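These notes are about the structure you will find just below.
Here we show just some of the chains, and they stay where they sit in the whole.
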Amino acid sequence: MKSNIVTKRIVFYLALILSWQALDFANIWPDQIFPSPLEVAEDLAFGAANGSLFYGIGTSMLRLIIGLTIAIAGGLALGIFMARFSVVNQTIGSLVLGLQSIPSIAWVPIAILWFGLTDAGIIFVTAIGAIFAVTINSYTSVKNIDPTIIAAAQNMGAKGPQLISSVLIPAAFPYMIAGFRQGWAFAWRGLIGAELLFSFLGLGFLLNVGRQLNDVSQVIAIMLVIMGIGMLVDGFVFKKIERKVMSRWGLA
Amino acid sequence: NSNQISSSEDTVRVAFFPNIGHSTAIVGLEKEIFTKKLGDEIKIEAKIFDSGPQVIESLFANSIDIAYVGPGPTINGFLKSHGQDLKIIAGAASGGASFVAHPDSGLDDANDLSGKKIAAPQISNTQDISLRHYLDQNNLTVAEKGGTVYVVNIANPDIYTLFAKGDIDAAWVPEPWATMLVQELNGKRVFFEEELWPDEKFASVLLVARSDFLLQNPVLVDRWLEAHVETTEWINANPDETEIVFNDYLKKLTGKTLPPEIIHESFSNLHITYDPIESSVLTFAQRADSLGYLGRQGYDLEGIFELQQLNSIQEMTQNG
Amino acid sequence: MAKLEAKNIVKRFEHNGEMLPTLDGINLSINDGEFVCIVGPSGCGKTTLLNIIAGLTKPDSGQVLLNGRQITTTGPDRTLVFQEGALFPWLKVSDNVEFGLKVAGIPKNERSEISSRYLDMMQLTKFADSYTYQLSTGMKQRVAIARALVMDPEILLMDEPFAALDAQTRDLLLVELQLIWERTKKTILFVTHNIIESSVLGSRVIVLKNRPSKVKKEIIIDHRRPRLAEDESLKKYQQQILAELRTEVQPGGKHTD
């Protein structure tokens, strides 16, 4: 990242924080429902100091990684099969979209039924939250591959799994990245939702506790952590991959 | 050989909320009263919840054995499982809810409710039933049935926000929310809910067990009940220390505490008891049914209480 | 028995609701080791015909026989050089060239050896590690040719492979291709719109009529090899091909469609 990008970002976020502080000074809302950035920062510092924050982050990240891996692997496979076999698209494909309209809160009972109050249940809800974004993006990306590219590969003998791994996926990859990025964001969201409903460790649990204790600054602090991790991973993982792929295709 | 527990289980999974009304569970665990009674071989798994229906769900799904939960979800769960899945084995708390008016609402007593917006937590929870029944009693009809009173069902923290913004005129909420509305937002406590009940008491938290668990581990349940009763007595004997234990628990769990004034007043507004106050549970069911919460087929609560064990423990403690 | 036979191939395409007859009963019979060129006006169906022979497009009727058996799918025994490159933009030039070898399971070092030989022939050694967007159009076309040649297929199908090349580079490749053909005795089907190219390469030149197209004429070119683009003695064949084509496109801007 070039330093002027960093500067722009710093300026942007500084401006955001200042407007927040200004809004706080304006005193439109009472402090109990609209805390100042300072109070939030204090809460963050406290959580960091006593370690609960890091424990929460660690727990959540582990679940996230497992859930996201399942979502990406499953979504990729499903999306590719939907794009290549119309019978899959016409049956399971239509169902996927329907399932995706269901909010996580409605998945929780099923998760409890199948997995009990375990990590597996939370991971299930996480994966369900993300799989569709990956599926539909993979589907569309594969559908949109230039047919002559596929024809050329088949003409040279590529078929079956080899066609998928060495042609369909790389050819669709620049677009699939969008699906993975979304998968990540939605998995994160699904996870927090699940932790919140399961009330079972992790950042979502901390968020819920803040809510239950009506500690708005704690809630906002945790939300900032959630956002921050989301942004860091996006910047350090997905943006990097994207930049690399795009430059290879001459699109950067 | 009373120290030897013969049971098929070596773990008890207990559900409760990190709330004031659930202090028996919290204090019993923190002071290790349960551990002592059950012995070292039995592991206690604490499962923390924040919604009654979800506790029932988990109970159905065989994910918990014993739960501290309100009468609304308990009645629902009993009926949904056709009386199969759960039993009330003791009470845990009585009272602890209030009707609080917004300072600008002009509500001084209950006579002025027409045209007002009143909040309660989730549909069919204990406060919601009480509020809707109360409106009925005062010949007021809710907006969705063509009446003039707007009942808003929304989570307690959101009630707080709406109250602070002045978007609602009153709220029927449990502790510590009622006290927070009063102390922090200048709300006016119109009345305590128990004032509307015979003897000023009604069950607000119950101790419930999964039927199968009860059947297979009678000794374990016995021990739990003994500890439950002991903890209840300890709490009533040591109110100040209870507040500290409770706040320490919050701190340990979440890194957060409630202001001591709020804890103190909240505790003084509710009564920790092992009495399930059976009549109040039955009354709740009647009210819930008349509100249409108990389904289209009518209801039958026969066998919801399983208090034999509690009664014999009570006798023993009274005798001893 | 002919190596490759096309029997009464018919193909129609939909345009704006109407079916447009494109191939209207094409018959071909190509012997093993023959070098056949196909010429015809733009849009007459040359690419369509090659695609059908490659097994990439299904004809509406008629059939293609390879060694007497009807073909149903595509495969590396009939490698096609696509008219519009169809390179893989996610692979380096050398990996593009090696793609088919990799699919065939040939080990890495052998692959590199083969691909570097052909890249050298195409004057692209320096660009082995470039990506396709970094190439000029003519360079891309040379990569596509190399990618097909490394496959060493029984039948090589080439769709205007030299169209984007300058005269000099093309002349070099005209000679190279004849040398390869003489050495390996491949069967080659070469589509071109360039009359000189067809006369230099083909043992037989097939002229297609304009849409709906049929085989109009076959011209046998019996002449020593390697032939060069400048060969004066090919002139007479070129005149003959030109005469056949000329009647297919009417001068004066009035279209034939």
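Here the chain labels run A, B and C in written order, and each chain numbers its own residues starting at 1.
Convention: a contact is a pair of C-beta atoms (placed from the backbone, for glycine too) under 8 Å apart; a residue touches a chain by one contact, two chains touch by 3 or more.
Owing to the predicted nature of the structure, the values given are computational and were not obtained by experimental measurement.
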Stoichiometry of the full complex in this file, given that only one copy per chain type appears: A x2, B x1, C x2
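Here is the rule we use: only the chains that are shown with their structure count from here on.
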Category of the chain touch graph - line, ring, star, complete, other: line
Of all other chains, the one whose Cα centre sits farthest from subunit A: C
Geometric centre distance via CA averages, subunit C-subunit B, whole Å: 82
Distance between chain centroids, defined by C-alpha means - subunit A, subunit C (Å): 48
Length of the line joining the C-alpha centres of subunit A and subunit B, rounded to whole Å: 36
For subunit A, residues that touch 2 or more chains besides their own: none
Residues of subunit C whose C-beta touches two or more other chains: none
Residue ranges of subunit B in contact with subunit A within the complex: 13, 18-19, 47-50, 54, 57-58, 60-64, 155-157, 160-161, 164-165, 177, 180, 184-185, 250, 253-256, 258
Of all residues in subunit A, those that touch subunit B in their complex: 29-30, 32-33, 46-47, 50, 52, 108-109, 112-113, 116-117, 197, 199-200, 206, 208-215, 218
Residue numbers on subunit A that touch subunit C, as the complex places them: 146, 148-149, 151-158, 162, 166-167, 170-171, 173, 245, 248-250
